[in-house]
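Just passing along the structure, written as structure tokens.
One chain of protein is taken out of this complex; the other chains stay put.
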Amino acid sequence: MSALQHPPGRPPIYGLMAEFNSVTDLIAACRSIHDAGYTRVDAFTPYPSEEVAEALGHHRSKLPGIVLAGGLLGGIGGYLLQYWTSVIVYPMNIGGRPFHSWPAFIVPTFECTILGAALSAVLGMFFLNGLPQPYHPVFNVPRFALASRDRYFLVVEAQDPKFDPQATRQFLFDLHASEVSDVAH
Amino acid sequence: MATLDDPGFAAALQKPYRPPIVAPGHTTASVTDQISAVVLQRTPKWWFFGFAGAFSLLMVFLVSVTWLFAKGVGVWGINWPIGWGFDIINFVWWIGIGHAGTLISAILLLLRQEWRTSINRFAEAMTLFAVACAGMYPVLHLGRPWLAYWLFPYPNTMNLWPQFRSPLIWDVFAVSTYATVSALFWYVGLVPDLATLRDRSRNRVAQIIYGFGAMGWRGSAAHWHNYETAYVLLAGLATPLVLSVHTVVSFDFAIGIIPGWHATIFPPYFVAGAIYAGFAMVLTLAIPLRALFNLEDFITTRHLQNMGKVMLATGLIVVYGYMSELFFAWYSGNVYEMFMAWNRVFGPYRWHWYTLLLCNAVVPQFLWLRRVRTSPLWLFVISIFVSVGMWLERFIIIVTSLHRDFLPASWGLYHGTIWDIGTFVGTIGLFLTLFFLFIRFLPAISIFEMRTIVPGSHGGEYSEVPE
Amino acid sequence: MNPKKANPMDSVNAKGKCEAAGVRPPEPARLDLAEVRERLRAKRGPEFWRSLDELAATPAFQDLLHREFPRHASEWTDGVSRRRFLQLASASLALAGLTGCTKQPVEKIIPYVRQPEQLIPGRPLYFATALTLGGYATGVLAESHQGRPTKIEGNPDHPASLGATDVFTQAAVLTLYDPERSQTILRAGRQGGTWGGFVGEAGATLRALQAINGRGLRLLTGAVTSPTLAAQIADLLRRFPEARWHRWEPAGRHQSAAAAARAFGRPLETRYDFTRARVIVTLGADVLCEGPEGVRYSRDFADGRRVRGDRQEMSRVYAVESVPSHSATVADHRLQLTPPQVEAFTLALAQRLGAAPSGGPVVSDATAVRWLEAVAQDLEQNRGASLVIAGEYASPAAQVLVHAVNQALGNVGSTVYHLEPLEADPVDHVASLRELVRDLNAGQVELLLMLDGVNPVYTAPADFGFAQALQAAQKNTVLVHHGLFDDETSEYCHWHIPAAHELESWSDARAFDGTVSLIQPLIDPLYGGKTSHEVLAALSNQPDVTSYDVVRQFWSTRLTAGGAFEAAWREALLKGLIPGTAASPTPAALAGGAVEQAAGEILAALGRVEQGQITLLFRPDPAIWDGRFASNAWLQELPKPIVKLTWDNALILSPKTAERLNVSFHETVEVSAGGRKVDAAVWILPGVAEDTALLTLGYGRKRAGKGTGQGFNAYALRTSNALWSLPAVQVRGTGGRYELACTQNHHLIRGDEVNEDALATEAAAERHVIRTGTLAELRHDRDFIQKEREKPAADDSMYPNYKYPGHAWGMAIDLNVCTGCSACVVACQSENNIPVVGKQQVLAGREMHWLRIDRYFAGDLDAPQIHHQPLPCMHCETAPCEVVCPVAATAHSDEGLNDMVYNRCVGTRYCSNNCPYKVRRFNFLRYSDKDTPVLALVNNPDVTVRMRGVMEKCTYCVQRIEQAKIESKVEHKPIAANQVQTACQQVCPTRAIVFGDINDPQWDVTRWKADPLNYGLLEEINTRPRTTYLAKLRNPNPLLEPAEGAEHGHA
Partner (left out) sequence: MQIFHRSTNTVAKVSIFGSIFFLAFFGWVYSTLLRSSYVTGQYVVKKQPVPFSHDHHVRGLGIDCRYCHTSVEKSSFAGIPPTETCMNCHRQIWTNADLLEPVRASYRDGLPLQWTRIHDLPDFVYFNHSVHIAKGIGCATCHGRVDKMPLMFQDASLQMEWCLSCHRDPVKNVRPRQEIFNMSWQPPADPQQAKALQARLAKEYDIHSLTSCSTCHR
């Protein structure tokens, strides 16, 4: 799921943010809220945590596919460039070597492959994460600054079909949230 | 990310001769605060002195390069038959140094060596800056540096393209790829920490700058999910890359037909040498750094020890390389090869060769002793020796091979000039300048990765999985 | 510094620089770094920079520079303005490229007003003329591009050339343009003298002398063979009966003349015919590529040595000598003796052949005795077809004996013949000069006219004290000097008249065989020089007569061979010589008693010799002769054959002697004899006899343009009774150091040099660089050279071979006849605009010669064999250089040339590193001089002038190839066999180099390459060189070298 999409009909708030003291609480909360059928939920941790992701039902990332494509593109492109320039555009007798000296062309091909793959890995990652996105509603909650230190947060968007200001808030408290606050747009 | 996979391993950590990789008593909060403090607190005095020194060396570089451009490469000591001197020696030396960074951040990551966590950040920075220095020389060493762009494939009115059979073109591709990938890897690693700094800093400007770099990172589960994948993939790509780069550099020589260059052992031997030199440099930087910023909690003797071990191992490979070169020469029965070997040991540059053996083969043997491995001072001294030794190795390979090649009538001799030295010292200045800026304005230790390894934190997949 | 005069050659030394700027050199003020800092302190901004420039221009600073940083001195020579420096600073800050797209500057194009007929713009013209050395002419064809001579070729119709030339002739064009030449008439050393002024003053003096029949009028010239000039002088002497004409040719044939006078009663000139000689013995003589007949001799000699295909005959050559000579490097046997021993051997040989009265065992040494017998037998078996040569350097007595020997062997008339003196009014130069000095001191000289660059102050025998004599005479004598340079002599003179270069002059001269050659100008005098003819005419009150009038007028009465003068004159000009003017041999009978007296003299001399005494030999310098070419940078930078020194001479010693004297390379010594002394730096050369030292003439000059201050003055020790050999000299180390620039090994490894010679010799041997063998071996097995080393098969590669269907250019070099004369090196430099880099850069190991001649020793370093190996680019078919070039700046042409594209080169130097032959040259600094406009004129317009930072190398003279191809296409006819000649091939006196299309059996090169002696250098590394070598053969005497024991293979 991506934070890119914005609601058509605009609810009063962006959503509710629950704060947890430990990652275990957060994981538990994620599981329950996911089981409870909430779909527009996101969790925030100071460091990567696979369970959180699993608990929210994130599974395989699309990235590997993108990287493979990028790598192939780079490699093939690199080889074709060399073939085209040294066999078609301006073939020259270089030290009696044939125009198509494929063994020599391997090295640049390899490097191009890596370059293509690496670039697509990074750009792909940013793209999938919808970055750059300097502005985001969650930053409106002052305590959210602790998300990059030692606090764990869970946000339920108002967009969520099952969202209900009171019920959801209560539900979050039931999940041992130390605190629940509104997230302004 | 790696930490204690199994209790046995964890227990092993507690054994006295294996100091922990993080001092006890740290929490995600304390790590975060202490490391980000380094950046956010007021600049310590010593930093200004250090930076001033580095910057003045950088000016030496500027002057040397200007004189070089004004007059031509003739200001250096090169001649025929010795067409390459300090320029390519330094190039190979710097590139080699770079390798440790990538190795630590990528290969050790894949090998789940969690102790890498606290050193990978500045090791990567070191890589980046070393590659920047190295990258200068291919341009500087040109007779007509203003035409350096001819080495890149671009459409032009001459209908001419690079000559892809030349190892120098391979270098262009390898080094530029290496630089790019290292930069990406480094930046990707930085993003969450930039977010941390963004959130920690109270200064508007800092907030904006770090916030800009953080791209709005907010540590959402979805982000981390793709992030982890990307990070591991990058590591997976950087690993073959780093091995390829020094292999390609070694092709500069191995492809040549000059006795002393034309050797099949070069690729592995160069890669090992690169890691050797790289770890030496990491130690040279890490030891003062941890002292100055009181980071002993994070860069513990355990790290120093491990790096010492790696140096010992790679050092032995390198020495094996020297020996096998001599052996091949003798075994080949080829007059040119045999003479080359003889000339290294007894020729006019014999003293360089002996010093090389002292620095790279003899001194590192002390690393067999734990007392040495655990003593920062000793390690620092040894790593300096190794850096010198590795520089000499390149000198031997380039100069002694060229100065007496096939035809006795075209033998020559090479001495560096003040401008050779100026350029070399200058790039050291560039390196240090960049490094000082780095440690001042960016977290020298990866904060978010440290969070994952502080005891008690439930870092990713390693927190106990409930049945 | 002064960018205007920035000039690579000026970098040689400070004085040279400021002289170039037209300033008298003050004694360079001392200056040290502290003082420099002092001067620069307080200066800021622009004036800082200006003062820096001024400072850099001062000789003191230059001295400092050379003292403190000799290496970097040459970096100062091209100017960098402040603005430029800042630009670069900013550029280097950003490491930014200086320019992306190159924009052509606006150029002017300037047509003639009236175009000369027979001139086609863009095509060169060739004029037949002649250049002289020591008065004797060599016929040449001068190439002229739109009126500027750029290249000298030999004149195939001329007996002294046959199409080839020597180094001096090749370098003549550079002297022509030399900005160091004197450019204005000097009055009392100051500018502002005028031709009119001179004519007036001289005329007045002459009128005064008229009354007393010209007593006190003296003329001093070098050797004169020019009929016209002789006639003018004769005419002058007729008008002034009391006038005297003195002669001084520093490197003339004085002892030969004396010997001839003793042997035949008159100073006959001796000539040799090598074509008929089957056995040749040289006794300390160097007959090949030395002196005006060397070129012709080399050709004839080589023809007698060339073994090709079915012709398996070659002459046998014995060389007995003290210092290695060209002829010895191609001899079959070389016997190394001290100078006195050589004389002794000569006497003994004469005795053994019954040409001299026997008496006293003169030769005791075992080897020498064995030699004596072997040589004598060989000579006796070849009566009439043998040749014994003593040459100028042997004592007159020894030469008399050799005359007798040749007579006894019946060689006179077949291999040896004598000519009546070709010099006009022959005199004994030494006596003639002595007389002049005497009269100068006696104050009996009113007007002394020194013509045509004669420079006695520098060259006169030391015992004459010529300088003092001139000084004394200055008060009451009018001293006039006429020459190309404002030199040591002109410094003392009231008048200095710039001379016109021979390429600017009308004149004539006789060749070694007497053939009269016409000299015609290719260009008006660049620096307003006057010819000797014009000066003499002026003294005959015809100041405005041109030398053209004089020469033409002289011949108008004599040159009526074909009846009509015009036709004959035109034909002579076209040919460059006047047919049928060769002198015919003259019979000569030995004067009675001459031989006995000579033998006695030698015995007496031998009696005086003490063990361990060092004999100092003087020889003309192989690069700058007697010093007259000192300002010619091509010759200064030419590695001297055998020694391989540039820019300096040195006291050359044998390894043993040096060891005994405890001196080594670059160390300074004091050489003294008879109260005279000279400081010199030592060079150790294997092949020099023990107790022998060699110091060549022409160096240590005070006023010689670029030659100023280089080397050590041999004339200071050379006395009238020891012109070529000075016995019993003291050599004492002075502990100083003087860096000598050698192009082979010896790159300043202190202490290790001798070892390096040994090392190089050993390495060369085990690498089979030079393949040698004997004629016997060849007769026994035609392919023994091929078997010496296994070579890779033609298809020994993982890649398919390239096909070269059209032309395929290749070269073959015959080591058997290469004498190492180095004419090819200078020819290449002239043809291909190769820059001169200066001594400091040579020291740094950066000389630029595309074609170098490698010198190798073989065998025992105390008496080694010496081999020469000319090394151009090999144009390898699997060129290692091309593969490593990142920008394809060097690639193969479809005719198999290894092209080098300067304008594509970015200067990685990788190609040079990867070249196993190290034939590539790099412009480390800005070597091509683009700031001295006149030097641009010497450039060959068909070859790019290279810029700083690009690689260059031998191209097989691709401009000539392309020209030939274009002509053949325009004229719709194929290129004829042997039509394309490279510059080195064309100039080679021995025809050791041949070039051409190896696909076409019609070309010589194809035949040469098919020869069993043909081998490729380093062919085992499979570079497939297009340049190959023919192995060097020897024809040893079985008595001296039993065939079975002949160690063959590598030298």
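Here the chain labels run A, B and C in written order, and each chain numbers its own residues starting at 1.
Here is the rule we go by: contacts are C-beta pairs under 8 Å (C-beta built on N, C-alpha and C of every residue); 3 or more make two chains touch, one makes a residue touch a chain.
All of these numbers come straight from a predicted model, not from anything done at the bench.
One of C:E153, C:D899, C:D997 or C:D1011 touches the chain omitted from the figure, and that residue is C:D899.
Residue-wise, the contact with the chain that is not shown comes from C:D942, picked out of C:E343, C:D942 or C:E1019. Touching residues on chain A toward the chain that is not drawn are 90, 132-135, 139-140, 142, 144-145. Contacts to the hidden chain, counted on chain B, fall at residues 155-160, 198, 207-208, 211, 215-216.
Of the residues in chain C, those that touch the hidden partner chain are 100-104, 106-115, 120-123, 891-895, 897, 899, 901-904, 942-945, 955, 958-959, 961-962, 966, 969-970, 972.
By definition in this document, only the chains that are shown with their structure count from here on.
The chain pair with the larger count of C-beta pairs in contact, out of A-C and B-C, is B-C. One finds 80 Å separating the Cα centroids of chain A and chain C.
The distance from the centre of chain B to the centre of chain C, each centre being the mean of the chain's C-alpha atoms, comes to 56 Å.
The residues of chain C that reach two or more other chains are 880, 883, 885, 888, listed in rising order.
Shown for chain B are the residues in touch with two or more other chains, namely 160-163, 165, 169. Here chain B touches chain C in the complex through residues 62, 65-66, 68-75, 77-84, 136, 139, 141-151, 158, 160-163, 165-169, 172, 252, 255-258, 335-336, 339, 348, 402, 405-413, 417-418, going by the rule given at the top.
By the touch criterion given at the top, residues 69, 71-72, 74-75, 78, 80, 84-85, 88-89, 91-93, 95, 97-100, 744-745, 747-749, 752, 756, 759-761, 763-764, 766-767, 769, 841, 844-846, 852, 854-856, 869, 871, 880, 883-888, 904-910, 912-914, 916-918, 920-926, 947-951, 1017-1018, 1021 of chain C touch chain B in their complex. Those residues of chain A that touch chain C in the shared complex are 92-98, 101.
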